[in-house]
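Report on the following structure.
As you look at this complex, bear in mind that one protein chain is not there, while each of the others sits in place.
Here is subunit A:
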Amino acid sequence: MSGPFAALRAQLLAAAEALTGGPAGLPEILAGMVDDVDHVLREPVEIFPVCHHSPASALALVRRLRARPPKVIYLELGEDLAPLLTELRHCRLPVALQAFAAEPDGLPAAAAPLSLVVPLTEASAEYQAIAYALADPGVELVLVDRSTDHVFQGRPEPDRPGEAVGVEIGGLRPRLAELEEHLLRHGRVRHWSEWWDQYVEQPLAGADHATYRQVMVLIGSLFRRLAPPGTRRHATDEDRERHMWTRIRAHLDATGADRADCLYVCGAFHAASRLPEAGSHPAAPGVTITARTATRWRYGLVPASHSAIEAQFGLAPGSVSLAAATWERTLRRTGLTPFTPAGRRAVRRRLPEAPAPPATAAATVTDQLTGYLRRPAAPDGLDEEELRGWCVQLVRLARRNGYPAGTADAIAVFETSVLLAGLRGRARPTPYDFQDAAVTCVEKERVPGRRDVRRLCEILLGGDRTGQVGYAALPPLARDVHDRLAPLGFDLERRAVQRALLDLTARPELAACSDLLWMLRYLLPDRVVRPITGSRRLGAASLRESWDLDLGRHQRAVIELGYEGVTVEQVLEQRLRRAVRQPGATAATALRAVEHSLLFLRSPRLTDDLGARAVELLAAERTVDDASTVLRRLRRLLAHHRATAPALPAWCERFVAEGYAHYCTLLPTAFAGEETGARQVGAMLGFLFTLEGLAPAFGCDRTQLELAVRQSHPRDPVKIALLWAARHQLGLLPLADLRARVDDLLGNPLVLPAVPQYVSGFVLALEPVPRLAPFVVEMLSQAFARLPDPVLLPWLPRLIATLRTHAAELVPVVTREAGRTFPATLAELDVWTAPWHARAEPGAARTTAGSGAAAAGALLAAHPAATDAVAALLGCAGEWSPRGERCS
């Protein structure tokens, strides 16, 4: 076989033969790689192989575009992302193109929301291609990869639903773990990014076009041939290649473009494809592009960062930052001007022009591979001046971060960098050597500040950069947020926390801003907008508010909100409606949604809808787990409606009626069931007694409650106490009887250990039966006085815990009552007798009560008409007892 690579092929085959005992497929692999290169060079549409986040690829592409500007660029990027590209003009990189679908239609719903991101950095070939095409209207940029919808079709369900799928253009890394391990070990490097940097990136940084292309295809071919076959990933890659070439041929057919004017920018892995469908020849077989599903995709640009890219694609920390630093350094050194989409920077041709690379003529192709393979890696490391500068800067940075570093350290870092480079076989230190040297010389026993030396080196080499999406490229919702917050007078794109003070009395026009901020607070993650003072509760209004705004750093969150609707109100409404319709929704969540709609949206129609849903949910519930939450929320809502409107809304009335019947029905089961806690029972009783005055008006019957209480037969002492309290509230158990029962308990040594639980029950009963407060104070005092220590002491922590969990409702009641009962000063204490003891002394108490009752009796007997009339109204016969007899 003849051709430019014949000599190399022969040499490799001889080497394979020399390695007797090697794998049987070795000659095929080695010769195949050279054949792949040869094949790519013969393709009429020039294939430009790239690697992700590789400055060498970007530089080579810039040189190629400047030397011989193409008219059509085919790019390995999802075809549906094309409309987004023009928006890149308004962004500061790195940003990511995003496709988002909240509700998949025809795709697996379990993975929702579906999100795909394609991060772009300035130091990437794909961005240079896009920028070139955007800057020149005569250039057509055709995105040829599968659409987002196709990416998700047939994709296995992810482990973590909702996580964004990252897509890289030109992902190039050994697929075989053993190959990567082998390369790392023999390359004497720590991780893949370092290997790539040393053996490909740096030797190719200054390479000519032909060398670059041949070497990249060779590497792509090597990884392809050593990739484990038959994997799902391999099949997907082949499908994509078929798709891309089908699209390219369709475009060529449709436009009749000259193949010599076209450039196909794709990952080196795909460049080396030998599929029959790969190639621009019209006779090549094509594939039928399947239809998309009905899923509605939304597109936008979101800010990305170097660290996010590294984390998403499993790159070594700092590698993307280092690539960015290398890109800038090389640009400075070579005087090359990169392309910018807006064409803001003047495009200067300062580069000594490389001869235009031949497109198709195989005769002029020369073998550049032999030289590359023979030469040892000649790293394009740091020059002495640059290294010195870095050492000095690093020491300064370290000092600022609390390290006791000095000039001596700068010298040591310099020396160690050079020595390390020597030990690792490099002529000049690379940034990785510098980083290692800095850690060796400056890092001591502990890190004094927040950042360690490795992190400081990353900062020095450019640091983690976060992109920004400009106002014009934002979705309507995000723009709307910016416009509506404009009266605050802040630069919302600033990447810092800004404190906004809203004096709503002096500047009532800021109330709209306040409303919006509260809505954003509800919708966005915690740190985006944070109220410092001021609150939004039912029945309360703030006169002044202060907010910490950090929208600049959380631009992505606002943009993603923009995929859900056009205004914040619309999104909020959708979210509230979704919250009450989702499968796990309960009456409590629906009441919360009602409350939020009242707080944020003030839309009676929405509030009524949500309230109606709350009634439905309550009717369908079979448990009382949320009773306390329901009670708390309903009380708040009732108080709000009573204070603001003449009548309760219809849904409220229905909720009360439904709740009354619901809890009455479930009360006996709740009292008897072990799975229902005393707290829930307390809350149920609370609901029933709180609404006792209201419910009959909506058609409820009090006897239903009485029957329910009569049917309840708890065994748990806490619940028994609750039941007693309930019966007392209903008038079925007088206080004297209650007191007698408690006395019995305290006097019976067999039940004494359970007394604390009774007391706990009475404490819980304070919420539904607040008028029991004096009795609870008495009961507590009795318990403290009479319970033996072995019973009392273990119970105390539990009592405190119970009181603490109900601090807001119970503690004020108990303390107020205790304040009323117990003397306030020491002097009073000496003469003080507990009221319950006083009652026990028959003489004094009876005299007082007797004298009062006798006077009243005498008065009523003297004027019987009023009393008789009341008795007649109540339907009692009414008999007057002889004077002097007491009624009880």
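Note that in this section a contact is a pair of C-beta atoms (placed from the backbone, for glycine too) under 8 Å apart; a residue touches a chain by one contact, two chains touch by 3 or more; residues count from 1.
Keep in mind that, in the parts below, contacts and distances are computed from a predicted model.
Peer 1: UniProt names the one chain left off this complex as which of "Bifunctional protein PyrR", "Peptide ABC transporter ATP-binding protein", "ATPase AAA" or "Ferrous iron transport protein A"?
Peer 2: "ATPase AAA"
Peer 1: Per the definition of touch given earlier, which of A:386, A:443 or A:653 contacts the omitted chain?
Peer 2: Candidates A:386, A:443 or A:653; residue touching the omitted chain: A:443.
Peer 1: Identify the residue among A:148, A:246, A:326 or A:416 that touches the chain left out of the display.
Peer 2: A:416
Peer 1: Touching the absent chain in the whole complex: find that residue among A:42, A:190 or A:820.
Peer 2: A:190
Peer 1: Given the full complex, what residues of subunit A touch the hidden partner chain?
Peer 2: 185-186, 188, 190, 404, 406, 408-409, 412, 415-416, 419-420, 422-425, 436-437, 439-441, 443-445
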